[in-house]
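What follows is a short report on a single structure.
Omission of a single protein chain aside, the complex is shown with its protein chains in their original locations.
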């Protein structure tokens, strides 16, 4: 399906402020980027690089005052999330090299202390996809989606203690519990069609069998319609805006729309 | 300056044909990609990856019959090419690691046999930018720009013997002569504003002092207004379309326009 | 100076246990690896890959029972640590792309909450090396080196609260305080000549001016004689052994010796 996502961000600062933004999705196995616009107003010189996860990162200096960052992404994505209840656990020694780092604990996912709880949750599940799916369902059932409980410093353990959080917290819990079972798990930020209320979203992926599968504990069942903006070990790696002086985000308005996938008229005369 | 480049490519084949395309510019130190559209008609699943040079590459299968590939790239680029006649030769042992591969000979740039000629051309020049500029001017003065002399197998040595060629050949000669003097040189494909007749274009960059400088022997003086689509060691690495079964390019129409750099209305109400 | 470091590790496990080891130093700007031996007894098939930080990582399965991992590394390293009290703060927008990730908070370095304390410590210092050096001295003066206070879950904030820790904890505090001032800081594990008592060691590096400088808050002044084994954002990334089933390290014996730097007799007849 063809999705058009718009992030309309407004920021304000009292001094020139260097930032690194992650707002441009890259094409990959799961999505084709059909169209993009990345506008800065006022216009300032900006540069782009690829980080160690393969994400596109934009560097620029927000000038003193106000700035608008308007990013439109049009992408062809899968309408259904891939599901394979029979995908089995991949023994650690057979994992691809680049999946290994997604088994390490990280800032918001202190998985080293969570194995007992993870084992309890997946009791009776076959190792692999079934475990990953059970963890995701468990989070969906046990945690309450509520703003204001968590903040930028809340880790998965704290969210489990609080019993509530937002998409980012749910994803951190999913990542941490998966890693505790030696299932590589990576944090994802992006857009989800028909998310309500609409906003940037966070979910995660787990490597089982021979590929990554999407899990989103804010939803009651697997859903496609996702544009991935960035992958990381947790939210630290994929902030949509990292600023290196005080900066206020005064607006973050997101819209996601589906459109017919007829990108170009074939009959148009050359 | 803000440029909008459009490549409107039509291809035809008699069997399903896998291709790798390089038609999507990436943001980098020299350019900001403001807008993009990458359309395939008929629509087919496509994937994107980053090659070892950092170029974005698109993989898909052209279905039997005809296909249109329509790529629009809007980029903010430098209006003037950087020039520094005093930039000095960087001793090989102080070059950045990733510049070293651009000193090796390659398919179309057999630089190993061209040192004598290169030394002759740059006689009297200070090592560094002055040498690189002299080589570029020499090519511009000595070689005739003429279609039909060269083909896909023509290397720099052949072009020197022929005394004529097109932009790709001129760039190969520049790259080969530069490398013969131990100046790292890389081949570039992209768009040049006001190129006449308009088409995809090829030029090259040379590393002197502490950075890459643009050289374009088809032009009589340094010019900005360039969108880089891909870097490589020579034309082999940066074909806009590599096909793995017979494929005919029935149309390759390029336009490049400049526009005012006012990307987004600042006053628009949030 | 030429150092020979030996890590003699013995491990035991009750089932076949996949591990990732980081025990092989790589050559780089700061060290030349003259000799290496990496022995596993019993011998098992092992593979090596390069992680996203450029570290060499060894993968193998420790068979049920006992295993010895004996790694000898001979490297030519700087006798003095580089010091430049005048190296100035690099504005964030001029940092190299690959330094940016070392400004993010991480598992053991929650730098986001430590800016006030960092500012207090460096009061009066010129931005840059002087700040970094002050932080290092402050840690050396304030924290007590003591085993048993910290464990594998202790982060920099906890160490500051405890007032004590080991080399790893000291380094985490240094990294976190540096990042809080927007100084890129990376965690290092390796060997230090004449460390007492001898063991694997941890310190950190800070990017100021145009390069990385070594800081080691366990020492009272800058010291060279270091073999770097691995770089990371914190200890998570550079464990000398990550195991994916219960594994006991029954011995970790380290020796580091200096030798004359005459690697090969020049006069030997060909």
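Chains: A, B and C, in written order; residue numbering restarts at 1 for each.
Assume a contact is a pair of C-beta atoms (placed from the backbone, for glycine too) under 8 Å apart; a residue touches a chain by one contact, two chains touch by 3 or more.
As the structure is a prediction and not an experimental result, all values here were calculated from the model.
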Point to revise | In the full complex, displayed partners of the excluded chain | key: B, C
Exercise for review: Sort through C:14, C:48, C:210 or C:257 and give me the one touching the missing partner chain.
Suggested key: C:48
**Study point:** subunit C residues that touch the omitted chain in the full complex
**Key:** 8, 10, 24, 26-29, 32-43, 45-50, 54, 56, 58, 68, 70, 74, 76, 251, 253, 261-266, 270
Check your understanding: In terms of residues, what is the contact footprint of the unshown chain on subunit B?
Key -> 18, 20, 49, 51-53, 57, 59-61, 91-93, 97, 100-101, 103-107, 110, 112-113, 152-153, 182, 236-237, 242, 244
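The rule we apply is simple: only the chains that are shown with their structure count from here on.
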Exercise for review: Treat each pair of touching chains as one step and give the shortest count from subunit B to subunit C.
Suggested key: 2
Practice item. Indicate whether more than half of the residue numbers at the subunit A-subunit C interface occur in both copies; give same if so and different if not. Key: same
Revision key, fill the gap. One chain's C-alpha mean falls closest to the whole-protein C-alpha mean, and that chain is A
**Study point:** Separation of mean Cα positions, subunit C and subunit B [Å, integer]
**Key:** 42
Point to revise | Chain centre separation (subunit A, subunit B; CA means) in Å | key: 35
Review point. Can you give the whole-Å distance between the Cα centres of subunit A and subunit C?
Key: 31
Review point. Of all residues in subunit B, which are in touch with two or more distinct other chains?
Key: none
